[in-house]
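Just one protein chain is left out here, and the rest sit where they should.
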Amino acid sequence: MDRPGPLWVGLALAGVAAVALLPVLGNEYLVGTGLTVLMWLALTPSWCVLSRLTGYVSLGHVVFYGLGAYLVVITWQQWPLWLAVPAAGLLAAAFAALVGGPALRVRGPYFVILTFGLAELVKFSIMAAESAMGMAARILFGAPDLLAVYWMMAALALASLGLLAWVSGSRFGHGLRSLRENEEAAETLGVPVVRYKLIAFVLSAAIPGMVGAVMALRSTYFVVGQVFDPMVSVTVIAMALLGGGDGVRGPIFGVLFLALLSELLWAQAPLLYMILLGAILVVFVLLVPDGLIGLFQRWRRKGAAG
Amino acid sequence: MSALLEVEGLGKQFGGLTALSDVNFQVPAGAIVGVMGANGAGKTTLFSLIAGNARPSRGDIRFEGRSIVGLSPDRVCRLGVARTFQIVKPFPAMTVRENLRTAAMFGHAQHRSREAADAATQSVLDEVGLAADAERPASALTLSGQKRLEIARAVATGGRLLMLDEVMAGLTPTEVAQMLDTVRQLQSRRGLTLLVIEHVMRALMELCERIVVLHHGQLIAEGTPAQIGANPQVHSVYFGEAA
Partner (left out) sequence: MIDTLLSGQLLFSALVTGSLYALVALGLNLVYGTMRMLNVAHGDLVMLGAYAAFWAFTLAGVSPLWAAPLVAAAGAAFGVALYRGLFRGMLAKVTPSTAGKLEGNSLLLFFGLSILMQNIAALAFTPNNRAYAYLDQVFRIGNVSMTANRLLVLCVAGGVCVAVALFLSRHVAGLAMRAVIERREAASIVGVDVDRVQRLSFAVGFGTAALAGVLMSMLEQFSPFSGFPFTIAGFIVIILGGLGNVTGGLLAALLLGIIETYGVALTSANLRSVLLYGSFVVALLVFPNGLLARRLVTR
């Protein structure tokens, strides 16, 4: 993987500046939008840590988000936030540690549908539990303001990007990529595949857990079906697919592109946005499997050769 | 001094099929031992059991004096046993150098950094003749190139015991001669111990000091190439009666 050139460093600095200045210069609507973008910037790279690097595509990423949100909701007003949010991350990581062992023995497309099924199972189980306890929905009073939530999410986005960058360039990351290319060969060459897959899975869970926790603070009204919405998982995949590549640049691009699109369409025509999402999945899987980053790299190589 | 590799009473059942039964032999350190047998004789199963890709039903396997039965393949590799696969398994989207880097980082050598791993594998690249292709993706190599990559990766792990599974298969006579040279060089430069499965007789006879012959999962003969060549049982198994 090449070191980022001056162009990328400049863009990165501009991005950091934009994030820092938005609350100062922007109105509430813009900050809210910024928050959404930061949320996806936190969710997508964490997904990549597992699914891009190992090739074990998870369609159930939202389960960590939902678990984190649920923890905050049920400990509301009982636990201080500085405890609840990290605890949410821990809960999600613990869940991953628990199910990861058996789940990661499942290969290829079966893993994909298994993760989906797991997320739905957790969702419906919590729904059943809530209805058994007589809770239709929960209402949260006294949530921190938008700005506080914004900064927390910015920190999580930074952490997520940092995690992906670090893993991607590390020895651990090389091992993950090797097992992605050929798991049996990697294991025979000394890569501890079982342990590494599990570690990647657990690492990918912690941040979404905290993201879910923080986002729960945003809306005063908690509905189980919403925080475990499978479309969150699909959107993360679409963003990563759109961007492409193993590093952080792809997810950043994918997130910005889709977030922009959804901002334009969501309010007016949510169905249209979903249709576009589906179309993106189809088009990118078929025609642009390496994502925008792949396209960009190919274009640059052609430029250098020609 | 005990042998580097000892196989004792080894047996493997797949359901109703007996792939190996009561196989006993030893491989001294620094030796080149060949494994010979018709298709289905159990040769690759033997490798899989030693490397940890499968578990024996019966018997023991000892490397450097300690039993390695039941260890996962990555642990066996870290201890110093490396194998190639009959059907090559390169990391297709990775470059040749990156392929070797995995071996150098995670195999017996356990290099911690990219730089250390790449420095260590440069000599392997040179000896195997892939230095020019170092930055090309593994999928772009010819079959002969991929076979050499397979060997290079196994050597790059830094292990003492190298198990080669039919590395000559599908090569032209010229390529076979080159491969023999390469393998001999790798072995002598690094003091490796080789266990070699081969169908190509020439390779077997020229390369190996000792040969074990498997038939229907049983070890039916063991000896020098000359002894094996003259062995009537081996002849009847391979060529029918009367040699």
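Read from first to last, the chains carry the letters A and B; within each, the first residue is number 1.
What we mean here is this: contacts are C-beta pairs under 8 Å (C-beta built on N, C-alpha and C of every residue); 3 or more make two chains touch, one makes a residue touch a chain.
What you are looking at is a predicted structure, and each value in this text was computed from that prediction instead of being measured.
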| item | value |
| --- | --- |
| Listed residues A:19, A:43, A:69 or A:103, member touching the removed chain | A:103 |
| Among A:125, A:170 or A:220, the residue in touch with the chain that has been omitted | A:125 |
| Hidden partner chain, touching residue among A:114, A:153, A:179 or A:259 | A:114 |
| Contacts of chain A with the absent chain, listed as residue ranges | 55, 57, 59, 102-103, 105-110, 112-114, 117-118, 120-121, 124-125, 127-128, 131-132, 234, 237, 241, 271-272, 274-275, 277-282, 285-286, 289 |
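The criterion applied here is as follows: only the chains that are shown with their structure count from here on.
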| item | value |
| --- | --- |
| Centre-of-Cα separation between chain B and chain A, whole angstrom | 43 |
| Touch list for chain A against partner chain B, complex | 171, 174-175, 177-178, 181-182, 184-194 |
| Touch list for chain B against partner chain A, complex | 51, 53, 72-75, 77-78, 82-83, 85, 89-94, 98, 101-103, 105-108, 110, 112-114, 153-154, 157 |
